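The complex appears here without one of its protein chains, the remainder shown in place.
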Amino acid sequence: MSHSHVSTTINGQAVQYACPTDASLLEVLRDQLGMTGTKEGCGSGDCGACSVSLDGRLVCSCLVLGVEAQGRTVDTIEGMADKNKLHTLQTKFLEHAALQCGICTPGVLVAARSLLEKNPDPTEQEVRYWLAGNLCRCTGYDKIIRAVLEAAKAMREEQA
Amino acid sequence: MSAQTKQFKVIGQRLQRPDGIDKVTGRARYGADIDAAGMLHGKILRSPHAHARILSIDTSAAEQLNGVMAVITRADFPTPHKGFEDVQDNCMAGDRVLYDGHAVAAVAATSKHIAKQAIKLIKVQYQVLPHVTDVEQAIQPDAPVVHSGLVSRRVPKGFSENVVRYSSFGHGDIETGFKAADAVLERTYKTEATHQGYIEPHACMASMGLDNRADMWVCTQGHFWIRNMCAGVMAMESASLRVTASEIGGGFGGKTTVFIEPVVLALAKKSGRAVKMVMTREEVLRATGPTVSTMMHVKVGMNKAGRITATYAKLFYQAGAYKQATVDFGAMPAFAPYALENVKTEGLDVITNRPRTASYRAPGAPPACFAAESAIDELCQELGLDPMEVRLINAAKGGTKSSYGPTFEDHGLIQCLEAAKAHPHWQAPLEINQGRGLAAGFWFNFGGETCVSVFLNNDGSVTVTEGNPDIGGSRASISMMVAEELGIPYEQVRTTVTDTGSLGPNEPTHGSRVTFAVGLAAIKSARAIIDEIRARLARMWEVDVTDVVWQDGAAHYTGNKAGTFEPLDLRQVADIANNLGGPIAGHHEANAEGAGVSFGVHIADTEVDPETGFTSVKRYTVIQDAGKAIQPDYVEGQLQGGAVQGIGWALNEEYVYGEDGCLQNTGFLDYRIPVASDLPMIDTVIVEVPNPGHPFGVRGVGETPIVPPLAAIANAVSRACGKRQVDLPMSPPKVLASMQKA
Partner (left out) sequence: MQYIAPTTSAAAVAALAACNGDARLLAGGTDILVRLQADLVEPDLLVDIKHIVACQHITEDASGFIIGAAVPSAQLGEHARLSQVWPGIVEGMGLVGSTQVQGRATLTGNLCNASPAADGVPAMVAAGATACVVGPNGTRQLAVEDIPTGPGQISLANNEMIESFSLPPRPPRSSDAYIRFIPRTEMDIAVVGAAVNLTLDETGTCIAACVVLGAVGPTFITVNAAAEALIGSQVDEAALQAVQNACSTAATPISDKRGTAEFRKHTAGVIARRAAIVAHSRALA
């Protein structure tokens, strides 16, 4: 298997790696860079646990090749909190008990952040459809949806 | 003081879990996140056939591939300890593969890529044998037989050898009861197999020394059971294997047994290296433990007043390729919500060429409850009766002889039904093509083997050591109970789930047992600390120990020299503990008794598209008796999550097998669990009728919520579309076909 050298930006930091050309970005993050906050639930784009932002667009990192990150910016769950200060979404997830086992949580948070960047005042239905690709088997989604709506409200108030 | 009148300081508050920040920042370490320097990657070769004899396995090409450090087959496993034969055979096939996905061989290599290449180089010669995967076909006398010679003595005649167990429960005389009925309904119901659908695939890493002592890290609901099973399969002493549980990404019963773990141990033994294995989603669906599929004959008699006069159920549960007892846990609770004079249930365990089933949240109960509650609902329609009133008339109470034998202690079914009746949902108007379904459900709840230790640290903070992986916030609940008992702030306590080398045995996080049983043991451990403190202070103060009481987080002297001794709080006691005889700790080991049953009542509104048979869930309410909710958020979470898993089971989840006996839907694309846009908010009402078997009144809540939804949704769909639904899942083609039938 041939390898490619890649220079990219992850969570604001310049990063270089060499990866097999058939390795997914998810494999690079987890196995090569030790960034295990991004999870693998299916490897086929059906569960959303591996969600990251690529040049600001929400994607499944299992459906991106590691080599495709060349010259681009990647944002993962590890970059969500500002050093020791949690993102409002993270705070609201804790306040509203929006996680049980927590395996889907990083992907849901990354996806929810992407939604609120585009739509700071989503309806319940908009949140539900945006997050339809983030499977959660524990919560029945109720507390997740509430936490996202509450975070959106708090973030709008912070902006105002 | 009884639980009902006790004023709590910590219990009942919505406090944040100690593992929360790690889980929202990506820091928490799950099964696949564990690794070790120099570790190898394991991969399993699986059967492409539903049933075949293995004629030969040639591993030579794989062994010669550069980077391959070990290749194993069943020949590399020892004779297992007695009782673990089936577990071993399920982990690695012997002379026959029994289902599509059955493990045949495994490799350990220096990279995942090499491991995958090596698997392709293993040559297996199969002689394909006739197979059967459908429960109805499997019981026919001429069906292909999965195993010969397993049929128990009590199994009735007339079936194939695949019907291997028989059980029956009940009391009274059902024939007399049916004669007393104004209406008798007989129906046959079917349900398809579902999967727990945890988002985290199984993952495990293990290493073994030349002395055959091993360490394992694994995502599991119960690492003590993983240890026991691995030891059984690998013929080891339990003490020589230490297992540490990672954070776990969901289990729902499916992670209480072993699949890849003994294989990883065998690879570690043969290669002399640490080996890690992570299942793919396809492997999870093909080769772990889904639920039973069922065929159920039910007969219910009711009089015009709504009194149930007799009930009968005959349940055939297809439980995979090995003998299982799941059907008993359908036959026992099927009619448990009702006080019945005449009840009989029979369970028949059927083996097929499907994966060995594992537990899934109230294992066995949801299908049986679907059949029973559907029949009762249809009788209500036939006799023009209100389904809520009928359930209230017949509801089991404390003192009722249950449908499966024992007499119930106090429980909250009546209170749940009253709360449901009073809920705005029950009276809300329905629109065209909509229907409302009601169902009650029951689960036994378990206690079981439990060990907890509690340590008073030098600074007065408290460490709780327990052995049950935390899936939904149990570390918070255990800390809260210990804080309550010791009278200290929640933040002063940290609960840790420890490895198998550091504590006595614990049953897994299953049976809705953790908050109840681990909580009970933690409270008793805290009480042991309090008693030790009282004894030491009595010696120091030279007073009678009965005059030293622990109240509001401090030791008080209450004897006739009152005023002489200042109260000492936990931090002050910790400060002087060393001068009073050394460290202070409490521990408790027991088979926790008195788990306390839990009943739930669900209301579902559905709308059925008359042109396509598509069902949407418009509104859903869960009412359940929690005894006492330690952390209400987490109780609500269990109620919501269980309900939605049940909704999935009712509407779209199913194992689809082809004519070749192979599973056709091996990914989340076609194994359709509910997505966020499929659902409304799930309303919850927590009823609290204290469990007399727990100091704070706790009842387990995790499993009951998956029992009623199948029936609640089926009753709602049946009423919405005007056709009784008897076959799950109620996928659109089935519902539409039923509506088009005259």
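A and B are the chain letters, set down in written order, and residue numbers restart from 1 in every chain.
Everything below uses one rule, namely that a residue touches a chain if its C-beta (ideal position, glycine included) is under 8 Å from a C-beta of that chain, and two chains touch if they have at least 3 such contacts.
Note that this is a predicted model, so its numbers are computed, not measured.
Undergrad: Which listed residue, B:Asp95, B:Asp142, B:Glu431 or B:Glu611, touches the chain dropped from view?
TA: B:Glu611
Undergrad: With respect to the chain omitted from the figure, which of A:Cys60, A:Val74, A:Leu116 or A:Ala151 is a touching residue?
TA: Considering all chains, including the one not shown, the answer is A:Cys60.
Undergrad: In the whole complex, not just what's shown, which of A:Gly48, A:Gly102, A:Pro122 or A:Gly140 touches the removed chain?
TA: A:Gly48
Undergrad: Among B:Gln434, B:Gln624 or B:Asn652, exactly one should touch the missing chain; which is it?
TA: Per the contact definition at the top, the residue touching the missing chain is B:Asn652.
Undergrad: Tell me where the left-out chain touches subunit B, residue by residue.
TA: Considering the whole complex, subunit B reaches the absent chain at 116, 282, 611-614, 616, 651-652, 656, 664-665, 668-670, 672, 674-675, 677-678, 731-733, 736-737.
Undergrad: Tell me which stretches of subunit A touch the chain missing from the display.
TA: Touch with the absent chain occurs at residues 1-2, 4, 21-22, 24, 43-46, 48, 51, 54, 57-60, 62-65, 67-68, 70, 111, 114-115, 129-134.
Keep this in mind: only the chains that are shown with their structure count from here on.
Undergrad: In the complex formed with subunit A, which residues of subunit B make contact?
TA: Those in contact with subunit A are residues 14, 16-17, 19-21, 23-30, 32-33, 112-113, 196-201, 247-252, 278, 280-281, 471-473, 633-634, 636-637, 640-645, 667-669, 673-677, 679, 681-682.
Undergrad: Enumerate the contact residues on subunit A facing subunit B in the complex.
TA: Subunit A residues touching subunit B: 1, 20, 30-31, 35-44, 46-47, 49, 76-78, 80-81, 86, 90, 93-97, 99-106, 109, 124-125, 127-129, 131-146.
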